[in-house]
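Missing here: one protein chain of the complex. Every other protein chain is in place.
Each chain carries a letter (A, B, C and D) given by its place in the written order, and its residues are counted from 1.
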Amino acid sequence: ACGGGDDEAKKTDKDQDKGKGKDELFVEDVEAQFPQTTSNDGEVIKDGELTVGLISDSPFEGTLNKVFYEGKPDADVMKWFDENLFDRDGDYMITNTGAAEYELSEDNKTITIKIRDGVNWHDGEPVKSTDLLYSYELLGHPEYTGTRYTFMIENVEGMEEYHNGEAETISGIEIINDKELTITYKEPAPSLLQGIWDTATPRHYVGDVTKGELTMDELVSSEKIRTSPIGFGPYKVSKIVPGESVLYDRNDDYWRGEPALKNVVLKVVSVASAIDALKRGDIDVAPELPTDQYERMVDIENAELLATLQNSYTYIGFKLGKWDEETKQNVLDPDAKLADKRVRQAMWHALNNEAIAQKFYYGLRTPATTLVIPFFDTFHDASNEGRSYDPEKAKELLDEAGYVDVDGDGFREDPDGNEFVLNFASMSGGDIAEPLAQAYIQNWEDVGLKVQLTNGRLHEFNSFYDMLEKDDPNIDIYQGAWGTGTDPDPEGLYGRTAKFNYTRYTSEENDKLLEEGNSPAAFDEDFRRDVYNKWQELMVEDVPVAPTLYRYAIHGVNKRVANYTIDATSDLKLYEVGVTE
Amino acid sequence: MSLLKVNNLKVHYPIRGGFFRTVKDHVRAVDGVSFELEKGETYGLVGESGCGKTTTGRAIIGLNSVTAGEIIFEGEDLASLKRRDRRKYIQDIQMVFQDPYSSLNARKNVLNIIAEPLRNFERLSPTEELLRVQELVERVGLTPESIYKYPHQFSGGQRQRIGIARALTLNPKLIIADEPVSALDVSVQAQVLNFMQDIQEEFDLTYLFISHDLGIVRHMSDRLGIMHNGRLVEEGTRDDIFENAQHPYTKRLLAAIPEMEPEKRMDKKALREEVNRLYREQHDAYYDEHGRVYDLQPLTDTHSVALQGGTNK
Amino acid sequence: MIQFILRRSLVMIPQLILLSIIIFFLASAMPGDAVTGAFQNNPNVSPEQEEKIREKFGLNDPWYQQYGRWIGKAVQGDFGMSYTHKQPVTVLLKDRLANTLLLAGVTLIVTYLIAIPLGIIAGRWQDSWADKLIVTYNYVSFATPMFVFALLMLFVFSFQLGWFPIGGSVDIRAESGTIDYYMSKAKHLVLPVLSGALLMTYSTIQYLRNDIIDTKFKDFVKTARAKGVPENRVYTRHILRNSLLPIASFLGYEITGLIGGSIFIETIFSYPGLGQLFLNSIMLRDFQVVTALVMISGAAVIVGTMLSDIILSIVDPRIRID
Amino acid sequence: MKELEQQLLEEKRELMAREKKNNPSFLKVVWREIKSDKVAFVSFILLTVILMTAYVSPLFIDEASVKRVDVFNAYNSPSTDNWLGTDDGGRDVFGQLMLGARNSFTIGIAVTLLAAIYGLTVGLIAGYYGGIVDNIIMRIIDFLMVLPSLMFIIVFVVIVPDYSVASFIFIMSVFSWFGKARLIRSKGLAERELDYINASKTLGTPDWKIMLFEMFPNLSSLVIVNMTLTLAGNIGLETGLTFLGFGLPTGTPSLGTLIALAKNPDVISTKWWVWLPAALLILVMMLCINYVGQAVKRASDARQRLA
Partner (left out) sequence: MGRPILNIENVSTSFRIQGEYHAAVDDVSLQVRKNEVLAIVGESGSGKSALALSIIGLHNMQNTKVEGHIGFQDRNLLDLSLSELNKIRGKEIGMIFQDPMTALNPLSTIGAQIEEPMKYHMKDMSKKDRKLHALELLRRVGIRNEERVYKQYPHELSGGMRQRVVIAIALACDPVLLIADEPTTALDVTIQAQIMDLMKALQSEMDSGIILITHDLGVVAEMADRVAVMYAGQIVEIAEVTKLIRNPLHPYTRSLLNSLPSHTGGKERLHVIDGVVPGLQNLDRTGCRFAPRIAWIPESAHVENPTLEEVEPNHFVRCTCYKHFYFPEEKEGEMNDVTT
């Protein structure tokens, strides 16, 4: 790393002498340094027990159904007793190795799903095609108030009619027999293979809303979802202490074979205690250890650290226009402060993400390059280097764009010689939030741009998004983060009609590429990759947002645990996880 | 015309109770008291603790609201006046309080204490004010430099004199003195009592002198009213009361005065027992079935007693 | 007595209604709503769907309309659905309330168990070394931020010494109803309770000490001494009973402190209770829950003050309630 | 006349001076009381030193550079450059400690003063008028005391549009005057029964003047005592809020911000220099204020005075 000025460089030098210890901690290459699968190759003992930590500062909510749950902690609870019907590969595409197989029709519009025999709910009932249908019926139900009525659901034929209460049934879903059904989509889209909904709901167990056996509200708050849920996963829920822990028993009837462990205990552990709980052996598995405490993780002796890329990234967004409520479209504002893309490029170049990744996150975050993240191995353009830290380049670009310091106060004025101050909005929360925002502001200051925090403060989550959504004029730039899910299609975040496209960036090229990326032609992986490479390039050129960091998640796993993996491409399955002592 | 005429004055305090804290009953602190004060005289109001003396005084000066009755001062009924309209009478009626310690604001020096009414009613330059206060201070027998001292630097008697000086600043016509000496030592009492007599002549004052100590009242008053349970039981000149008491309650009060002749103490004790017996025996003749005192009946021109037979309002 | 309780309960109703109005008003002033947060993580949902849900929950209506609907149901005991938890607020609060009541109740008792003896010692032997020690402890406890102390407790007694569990309210394996179960519950309570109680003793010690020092020189204590009552008995029979009165009258407000403290304690010890729930619900704008929680804590304080009035009326014959 | 006036005034001045000496002001008594109590005296000196340092040192500290984030130097341990090491943003802890002490103390004082003003106004009115006015005010205060203030503060911190130190102070003070009002009101009720208030009434002094110039001075020592004692509490106030994420606005160095970094167990166990000095400083300041406060309290009550 290199500093901006002489002072900086000196300081850094000095620091390196004394801060040796810390620098040694720095993770040069996460992938190389951390495995994704436990290395324990001992014999898994029979009837072992495993304690899993649920690292969270809040209790799990206990909505233990994929259709209704909201919080990630609930998903962590569900994963041990319920499964998706399909397995997925390294690109998060569905495969035919799971509890169901699929076949796509010629026109890519219809998918036929066939559930394997022997896949049974924990109460012994077989998983039926109507159970999957039930999930769709619930998701599209007019009374449904959750957040999972997504594009992929809407796209099912007849779903809209059903959703609006105009139809009794979903015309696009056809039950062929107990184990087989077809789903027909309005438009063929390659996202289907990543984004298809494939979890079933045990209709016989929880009760049927469509038949009026109970209301939606009753269903959601039912004991059968909250404290005694069933699935067809490797373990059965035996007991739940609401909000804090779950005890699972082995599901002897598991379709893949006998799960390795007799019991699994899952308990909520606060972020602050996670590392110590792992050290003490209170928990065997700690998914997602807090990276800012990396220093204390490295010397854990009884556990192994695994790392994997997360499907999310942080970015700096540049407000470029407005949301037009009439047309439901994003509209560029040619007079936006940051309308000149050279300024945006310069601002990206000014960001010293390398230093931030290294110093704030010990290298467990890496500078981001493009907007299709490396999580999507196939579609991420590794050759595109984005805009790396280069303050000189940034200054050049700014000079070129006419932003020069005319009044000698150390800050650049705009081409008309007016004061040029940018308002930067950033979210509060987390220890790092504040110094991070300051660091960025200083980075920009170093290239002569005056940036100040919007309203002089960090904004709490809701206020922040509220302001963004309403295109608050006090925001010129902001720092945000997106989770991408498992579908690489960026349309929902950067499309012309995407409300979440908070920068309000639009361009015809962008429209075209995004459309192509999810067109039937894109079922061809090479084609799709090509399109997304072009789109990544466009984004690096136009810079509506400057991606800042990709994140790694660190899992801590006790050394007695075997067959534990976080590798998406691995063939190891959850039921094989065991302990060797 | 008398200076002050109190006519069937009643002051009731509400007692609240029950579910909604509604007014359940009243403490009849003053329950139909009538008397007159002539200019220049001292009228003593005597009675045991809680009989309503203070309440009467406070009602006259406006510190308590009046439930019923009239307080006619120089022909104007104060009880029916609004608070704001009363203001101009404030100058004419003043009060001397019982406790010389709490009646002076400990945080103010004598100058500020005495000048307070001046600042409310008269616009004086600081020098004029200073001169007036100094004059008053000297009048009450304190040295001029004491105006910069604070109350705690004075003895009880001196403080009481400061209180009197404050009451005198506005040249009042009537002074209500509520037990002005009962908080003081014997030796100091004398000081204050003498002083009050002196200024009475000098300023042509009328006193309503409230006390429970018959010795003092006898020393000070021209006429007396004996109060019991919020009503007057007997009224008359000093001699009427002390030489010719009629009401058993009055007699009881008189008998309670300690005997200064040690030899006669046993007689006194016997007298008290006798009076108490009388009081019990004659109770029904002087109190109605509710234990309420009857209305005053004139015995002579100056002397009246509450006896059965008067109409009970 | 019954009348008093009835009257106070009646007074409580308008207070709680006012409280709920304020909450609704404030809620409307806060940026975002329950839906904003939920959908922020889900770029794949159309804005229309988001809007539709908002419409369904009536979140777009002016606050007084929302309030009208809410109060209409609330009087029937229905406090609405929690958006984030997808269940009726009453159901949601049930478990958490039990946990918090246990934690808060035990903390309060332990606070008094620590504070009252210390206050007595300090007051009785005023200016002795024990008094100085207690007073210093008192100031230190007052100055120590609760979360730092709780973290240190967690660190030392759980992480380093391993004496107590690191969080939660009970071991999942303990069979409910068995001795083990209660032992496990107790073990889980120790650290959270101590972290709270050791710091909450401040006002009790302070008041008790001062009051004892005041009472020591009162006339009736002199009377007692003049009767030849031994010094210890003078304290237990005469001074202490009088000095405990102000402590009893603070009970209601002690509860406010407990509620505030629970937010810290529950977060640090992963103890699923109301404090945590409140913080999360504010963050997620789950106002049905927030309202219910504020009402609960308001009611707790009112009931607490009522309780202390009742205690006072029992202990102090001068106070009569009817 | 002029001469007389002149003479009188001169005399007055002289007398006043003499009497002043005989009547030590409350502050003088406090000072005497502090001097005669060793602990209070040491506390007072220590507090003065701390505050002097906190208020003077910022003149020598370059605030901008202290606030400047330097990612390369995050969490350095103490050295000659950074006496107390650096924090998560590589900022000098010592500098922040000084600025923080100043800010925290200023905020504590401001909150205390504001709360005292509200409490006094309301308490005086309720205490002076008594009766129905008192009843109404007390019902309102009873209601306000029911409000879970921590919760409300959080809500207000979120909704206030331009969040600044000033608004923080305002919000805090709005929720910390109820107790004071009750205290002043109860003393006021007792005071209003005293005859000097009655005397003023019979002398025709308007109510507001009685409240302000008669009643208030007699309650002032109570107020001062209460203020010193709550000041200590108010200094520690923002710490907890910062921990919950609702503390002072960004970029305002404060002791609370430093201490709140301790919620990261890594910091609490291995990076003591970040939070411990601030925690100790708060502790020491609060102890000092408390001991001085005790002396002030004794000074206000002649019976308890040591001197």
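Simple rule for what comes next: contacts are C-beta pairs under 8 Å (C-beta built on N, C-alpha and C of every residue); 3 or more make two chains touch, one makes a residue touch a chain.
Note that the coordinates shown come from a computational prediction; the quantities given were computed from them, not determined experimentally.
K.L.:
Quick one: say which of C:Glu48, C:Asp78, C:Glu175 or C:Glu231 touches the chain that got left out.
P.N.:
C:Glu231
K.L.:
In the full complex, which of B:Asp185, B:Glu202, B:Glu274 or B:Asp288 touches the chain missing from this view?
P.N.:
Of the listed residues, the one touching the omitted chain is B:Asp185.
K.L.:
Given the full complex, what residues of chain C touch the hidden partner chain?
P.N.:
217-220, 222-231, 233, 237-238, 241-242, 315-318
K.L.:
In the full complex, which bits of chain B touch the chain not displayed? Write them out.
P.N.:
These residues touch the chain not displayed: 48-49, 155, 157, 185-191, 193-194, 197, 212-216, 218-220, 252-253, 255-263, 265, 268-269, 272-273.
Note that in this section only the chains that are shown with their structure count from here on.
K.L.:
Could you quickly compare A-D and A-C and let me know which has more C-beta contacts?
P.N.:
A-C
K.L.:
Let me have the rounded angstrom distance from the C-alpha centre of chain A over to the C-alpha centre of chain B, please.
P.N.:
Roughly 87 Å, centre to centre.
K.L.:
At what distance in angstrom does the C-alpha mean of chain C lie from that of chain B?
P.N.:
Distance between chain centres, rounded to whole Å: 54 Å.
K.L.:
What are the residue numbers in chain C that touch two or more other chains?
P.N.:
30-31, 151, 155
K.L.:
Using the touch definition from the top, which residues of chain D touch two or more other chains?
P.N.:
158, 263, 265, 269, in rising order.
K.L.:
Which positions of chain D touch chain A when the two form their complex?
P.N.:
67-76, 79, 81, 87-91, 158, 161-164, 245, 249-251, 261, 263-266, 269-270
K.L.:
For chain D, which residues count as touching chain B in their complex?
P.N.:
Going through chain D, the ones touching chain B are 4-5, 8-9, 12, 15-16, 18-19, 22-23, 194-196, 198-206, 214, 217-218, 220.
K.L.:
Could you pull out which chain A residues touch chain C in their complex?
P.N.:
57-59, 61-63, 68-71, 145-152, 154, 195, 217, 220-221, 226, 239, 241-247, 265, 267-270, 272-273, 276-277, 279-280, 282, 328, 460-463, 465-467, 469, 482-483, 485, 487, 492-493, 498-500
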